[in-house]
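Below you'll find the structure I mean.
Removed: one protein chain of the complex. Kept in place: all other protein chains.
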Amino acid sequence: MKSAVIVFPASNCDRDAATALEQMTGQKTHMVWHQDSELPDVDLVVLPGGFSYGDYLRCGAMANQSKIMGAIKKHADKGGAVLGICNGFQVLAEAGLVPGVLMRNAGLKFVCKPVALTVEETQSTFTRKYSAGQTVTFPVAHGEGNYYADKDTLDRLEGEGRVMFRYQNNPNGSARNIAGILNEKRNVLGLMPHPERVVDPLNGGTDGRALFQSLIETLS
Amino acid sequence: MKARVFVTLKNGVLDPQGKAIGHALNGLGFASVGDVRQGKVIDLELSETDAAKAKETVKAMCEKLLANTVIEKYEIELK
Amino acid sequence: MKARVFVTLKNGVLDPQGKAIGHALNGLGFASVGDVRQGKVIDLELSETDAAKAKETVKAMCEKLLANTVIEKYEIELK
Partner (left out) sequence: MTKITPEMVREHGISDSEYAIVLKLLGREPSFVELGIFSVMWSEHCSYKSTRVHLKKLPTKAPWVIQGPGENAGVIDIGDGDACIFKMESHNHPSFIEPYQGAATGVGGIMRDVFTMGARPIAMMNALRFGEPSHPKTRHLVSGVVSGIGGYGNCMGVPTVGGEINFHKSYNGNILVNAMCVGLARQDKIFLSAAKGAGNPVVYVGSKTGRDGIHGATMASAEFDDASEEKRPTVQVGDPFTEKLLLEACLELMATDAIIAIQDMGAAGLTSSSAEMGDKGGSGIELDLDKVPQREANMTAYEMMLSESQERMLAVLKPGREEQARKIFEKWELDFAVIGVTTDTNRLVIKHKGKVEADMPITALSDAAPIYERPFTKRAPVTGVPAFDTKKPVLASLEKIIAAPDMASRRWVWEQYDNSVMNDTTQHPGGDAAVVRVHGTKKALAITTDVTPRYCRPDPFEGGKQAVAEAWRNLTAVGATPLAVTDNLNYGNPQKPEIMWEIVAGIDGIGAACRALDFPVIGGNCSLYNETNGEGILPTPAIGGVGLLKDVTKMATVAFKRQNDVVILIGETKGHLGQSIYLREIEGKEEGASPPVDLAMEKKNGDFVRGLIEAGRVDTVHDLSDGGLLVAIAEMAMASGIGASVGQAEIAGAVPFWFGEDQARYLITAPFAEAEKIVAEARAAAIIVAELGKTGGETLMIDDKASIKIAKLRSLHEAWFPRFMAGEEIPVTN
């Protein structure tokens, strides 16, 4: 599986994403600068966590105006896999690549801790190596992860099996405990918790590995 | 020319921050406070001198960047 | 009665958000944009009906909670 990680100004989980990808695939990951207008030839594009543009104005809003976003939209349109983690999810939502928005946490505080998630769906490029209903623990680290969409959108997401991960103890007020969702074509995943921080047992677990293994199995 | 843009949450969208402010105000003894909503105000200096053109430009800025129209609405004031 | 409070940074205080927004707008081709400052707008519903009293109460809220008067200033509008 060939992959690329996008680097926006003040992305800060770009190296973490690359490390996890390289560890899991054994292959070098391309780091792509936000001002580039083309993507390298890759199977997976990762929009990493961090504070692109300081989260100023609205998280993800300014990153969505980057040049590279055009290429990412094209890649997604063609069915290419896109994974947005944390700030990456916020950018995907701003770009309309997944529905809804991520608002300020209901508790109004940044929250960093491991959280238990239920894997809701295994019918996807991203989750096939998990078992349905499985509990996994990923850390969250965000101030704005409170997922919001109108009722129709939420119903649709549920009806179409596009809610992929749900919080067991909601850390941020997210609608229907949603932690991660797919786009309609099921090739774009946005999620707030960090699977890339749980691929090495020394950092607190290996529950994130199956997500990368799912991608590798599907996209290689 | 100066423009002031208000970006506020649409009605019906929950505003955790506004709610917390209301709560805190009540807690401080400001009993008369009911609903509270918080939004952003963005003050722009523009080299444009034609009001109609300025308004149009600022509207484009709002649509493109300043507001997320999924949950937010905006108003523009020129001065 | 409704009150609208504007909380903005005092002159001379660095506004990182405003700076970044201005920069982004320029980058998007809005060349006419100069200085940008971002602030908060807080809309309050008040059970108070007397305007003078309401204004006084809101002022107290600003001093106590809504504005950080070390770096921010505020304006109050009643409607």
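Here the chain labels run A, B and C in written order, and each chain numbers its own residues starting at 1.
What we mean here is this: a residue touches a chain if its C-beta (ideal position, glycine included) is under 8 Å from a C-beta of that chain, and two chains touch if they have at least 3 such contacts.
This is a predicted model, so every value here is computed, not measured.
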Among the options A:9, A:80 or A:161, which residue touches the chain absent from this view?
-> A:9
Residues on subunit A that touch the omitted chain in the whole complex?
-> 9-10, 12-13, 15-16, 19-20, 49-51, 53-56, 104, 108-113, 139, 141, 143, 194, 196-197, 200, 202-204
State which residues belonging to subunit C touch the missing partner chain.
-> 9-17, 19-20, 23, 65, 68, 70-71, 73
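Rule of thumb we're sticking to: only the chains that are shown with their structure count from here on.
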Averaging C-alpha coordinates per chain, one finds the centres of subunit A and subunit B separated by a number of Å equal to 29
Roughly how far is subunit A from subunit C, going centre to centre by Cα mean, in whole Å?
-> 34
Among the residues of subunit C, which ones contact at least 2 other chains?
-> 21, 24, 28, 38
For subunit A, write out the residues touching at least two other chains, lowest number first.
-> 57, 62, 65
Would you pull the subunit A residues touching subunit B in the complex into a rising list?
-> 57-58, 61-62, 65, 94, 100-101, 103-106, 108, 146, 148, 173
Considering the complex alone, what residue numbers of subunit C touch subunit A?
-> 16-17, 20-21, 24, 27-28, 38
Which residues of subunit C touch subunit B in the complex?
-> 6, 8, 18, 21-22, 24-25, 28, 30-48, 54, 57, 60-61, 64-66
